[in-house]
Structure formats: structure tokens, C-alpha cells
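Only one structure is covered here, and it is reproduced in the block below.
With one protein chain removed, the remaining protein chains of the complex are shown where they sit.
Every chain is named by a letter (A and B) in the order it is written, and numbering of its residues begins at 1.
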Amino acid sequence: MSRRRVVIPSEEELERRNTVGIQAEHISNVQATDFPRHYPGEDNSWNINKFRNGFRVQFHKNDPLEASFSLIGIHAAVANAFRRIMIADIPTLAIETVFIENNTSVIQDEVLSHRLGLIPFKGGREGLHSFLKWYKRKPNTATDNLGVSDDHFDYNTVLLRLQVKCTHNEDAAEGERDPRKLYHHAHVYARDIEFVPVGRQARYFSGADAIVPVNPDILIAKMRPEQEIDLSMHMYKGVGSDHAKFSPVATASYRLLPAIKIVEPILGVDAEKFAKCFPKGVIGLRKVTRQEAAKQGSGYEGHEGELKAVVEDPMKDTVSRECLRHDEFNKKVKLGRKMDHFIFSVESTGQWESDAIFLESVAHLKAKCKTFEQQVINMVR
Amino acid sequence: MSRESYQVPTGNSPTFGGSAAFPAREFIPDSSASTMFYICGDCAVRVPLEKGAPIRCQKCGARVLYKERTKRMVQFEAR
């Protein structure tokens, strides 16, 4: 028997395999099939060089609070792992315990505590990422008379304080109705929270590196004269899988790049109508050139100078499938999504830079695999 | 102050029936112990109230009074 022939699929075939089909009422070709023994004679085994040659990153936006980029040539399982890690496994610092000395405002203690927990904070990156460690509750540690155990140190606990009292403003104008002018501290904002450095924290979190709310204008409570909030808080490091307040991202999501394929020419009034089926900028209108009109079998014969619809920027498409509702376009266009083109959107809550969150997620997955590689060796031993 | 000295009534509380062993006087040693402080809902002043006194702020006459908050620290999880 002769050696098995190695089959190399055509570009067209590869494109077909790589596109999720989107029809009016259903989707097709959703599963990746590029694994060994799926297509007879093809070599789809894993090869890091093949991956390296096919993989690209394209940036669309890179601001501290919002980044958008495309990972092209990667599989959904890995892209999804990065997304999941960004949301649930990257540690941040957040308020975990609230010690309320006094709260005579109308907002209840537990509600107030919950609101405080959700406020995102920022601070010196070195201190946050390398100096601060996990707080681990140790069993059988002594507690003081307030029930606070003495396993809190400057490297695992950050102390915050909030002390505000609402008072009358004697300088308010006659007949003033606005409570913010009529009283002092009628509104309690995140900026009223005060960071109390302990031990070496003064070194890592001073000046511009101090631990402060990302947004100073977050409203915590409203008060009236003689009402008072007096509390202190402990912040710990935690991960999003424990509580959403620890998640470093507001959103971390991806979508697949839409693919619009115009199979038959769409001309004239139809082209304008076709463009209106999509968001602005997705479909462009061009004049049919002489060469195109001269070409037999192109569908443009005798239409020189008329407008034709062309795909300009599929990235802007929302894949509303509006065009499939019109019979005149139904056969002329094919909608789909590129299976290996992930348009990520990462919005940071402010403690990390958005792009750093992604890099951290990659590093986290690698560390995870490394740990388990060693653990598999230990397991066999 | 007065709240801290509050005692939990026992089963044979003299208030309900009364017993020779526990005369009512023992539960109300002096008049100040029976005085409770409330917070006026209108002017936020501390209002002392005797047992049976009309529920009314002595300063502004408002009839909505609130209980005082505990003076102990209360711990919560920010979740």
C-alpha cells in the first residue's frame, strides 16, 4: 500500500470552513473542524509555528479605561479562556469589611456596606500588584474585643475611613431650596473616603499613588442635618469569581468579525436600499467602471456608471440581518462571521490599565498550565 | 447610658402579675433608669421620655420619634 496522500485544502474551502453562516432564521457551520482525522488526508495537528505564522493582533483603541483589539487566527477555546480569566481571576483590591461606629443616615447599614464594597479604587501600581498580598484568614488567631483578628498586616489589609456629619450651612442664601447649598455634607461622595496608610503603605501609596476612588463623584448616601456616618473599612485583594466587586473589568467581551459577501451585483436603487439595511459605513456605493462593464459574466454588463454596493467596513456591522428580509437581496448576499477573528473589548474599572488586564490574563493562563505541568509530574511520582 | 443598664425581664416579671420576691421597685430603681432617650424626627434633638409620657418632642412638638442607635460598633461584609 502506498503512503497516504497529503491533502491540502484550497483557499476557498478554508474560507468556507472558517465562516459561521448566518441565515435569516438560523446559523450554520458553527463548529471548528480543524483537528486531526476530521478531513481525510489532511494534517491538522497542532504546530506552534503554524500558529505563530497565522496569528495576528490588531489594535483599534487603547485607552487606560477602554481597549479594543482583534485577535486573529486563534481558537474560541483559548480566546474564551482569556475573557473568563479577565473577568474572574485577575485580583484587585476592594472593600470587604465595614466597621460601622455610627450611621444615622436613612440608608441602612448593610445597604451602605454593599454600596461601599462596589466602589472601584486605584492606587500605586507597584504597591497594588506586587507589595500587596492576599489576606488569608488564619484559623485560631486571637481577636480583639471588636472581633477583628490580628492577622492583618500592612501587606494584606488597607484601612479606609469615612467620617461625615451633615450640618446646617449658616451662609446659605435666604429661601435656598437646594439641600447641597442649604447644608454641609448633604451628599456623601466617594471622595469623602479617606485612606489611612499603615506601616510601609506610606511608601507605596503616597501623593499621586494614594489609594483613592477611581471616580470621586460616586454618590454613597444623602443626609440631613444632625445625621452622621462614621465608619472604617478594610480592603483586601480578591478575585471576581468570589464577588463582582473584585473584577478588574466593567466588561470584557468579544464578538466575531462579521463577514458580508455580495454574491451577485446589487445595482442602482437597490444598492442604495441595500446600504440602508446596514449601519453607516458598512456598505459603500461605487460607480461601475468601464472594465467591469466590459467583462462578460460579471453581471455588470451594460451598467457602466451605475452605482453598485460594495462592502466597506464589516467591523461596523451589527449583523441585524435586515437585508435578508428583502427578497431582492436574499439570493445576492451571504452573511456570516469569521470564526477565528475575535474583536475584544475590555473596559477597566480603573485599578489596572485595560491592556495590562489582557496581558495579565495571558500570563495567568500560562502560570496555571505551568503549575499543572508540575502537578502532573508530582501525580505520576 | 440608660440603654446600657436595661435588663431583660424574667419569666416572673413583676410587671405581669407581680411576685413578693421581686417587688416592682427593684426594676425601676430610680426615675432616671426608666427614662428612655429618643431622637426627634423633625429637629434631631435627644428627647427624654418617661414611662407613659406623651410621645412628643419637648422642643418642637413633633410626634415622630426614633429609637437611638446602638453605641456599639457593628461589623458588616461589603457584599
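Here, a residue touches a chain if its C-beta (ideal position, glycine included) is under 8 Å from a C-beta of that chain, and two chains touch if they have at least 3 such contacts.
Please note the rule applied: contacts and distances are computed from a predicted model.
K.L.:
One chain is missing here; what is its name in UniProt, given the choices "DNA-directed RNA polymerase", "Origin recognition complex subunit 2", "Phosphatidylinositol glycan anchor biosynthesis class U protein" or "TBC1 domain family member 15"?
P.N.:
In UniProt, the chain excluded from the picture bears the name "DNA-directed RNA polymerase".
K.L.:
Can you tell me which of A:E13, A:D150 or A:E264 touches the chain that was removed from the display?
P.N.:
Missing-chain contact among the listed residues: A:D150.
K.L.:
Which of these touches the unseen chain: A:A24, A:A244 or A:C369?
P.N.:
Of the listed residues, the one touching the omitted chain is A:C369.
K.L.:
Among A:R17, A:H75 or A:R125, single out the residue that touches the unshown chain.
P.N.:
Considering the complete complex, A:H75 is the one touching the chain left out.
K.L.:
Name, in rising order, the residues on subunit A that touch the hidden chain in the full complex.
P.N.:
Those residues of subunit A that touch the unshown chain are 34-37, 43-46, 48, 51-52, 55-59, 62, 69, 71, 74-75, 77-78, 80-82, 84-85, 88-89, 133-134, 136, 138-139, 141, 143, 145-147, 150-151, 153-155, 198-200, 355, 358-359, 362-363, 365-366, 368-380.
By our rule, only the chains that are shown with their structure count from here on.
K.L.:
Give, as an integer number of Å, the spacing between the C-alpha centres of subunit B and subunit A.
P.N.:
Spacing between the chain centres: roughly 54 Å.
K.L.:
Give the list of subunit B residues in touch with subunit A in this complex.
P.N.:
Checking each residue of subunit B against subunit A gives 39, 44, 69, 73-79.
K.L.:
Write out the stretch or stretches of subunit A touching subunit B in their complex.
P.N.:
So the residues of subunit A in touch with subunit B come to 94-104, 109-110, 113-114, 116-118, 146-148, 224-227, 233, 243, 245.
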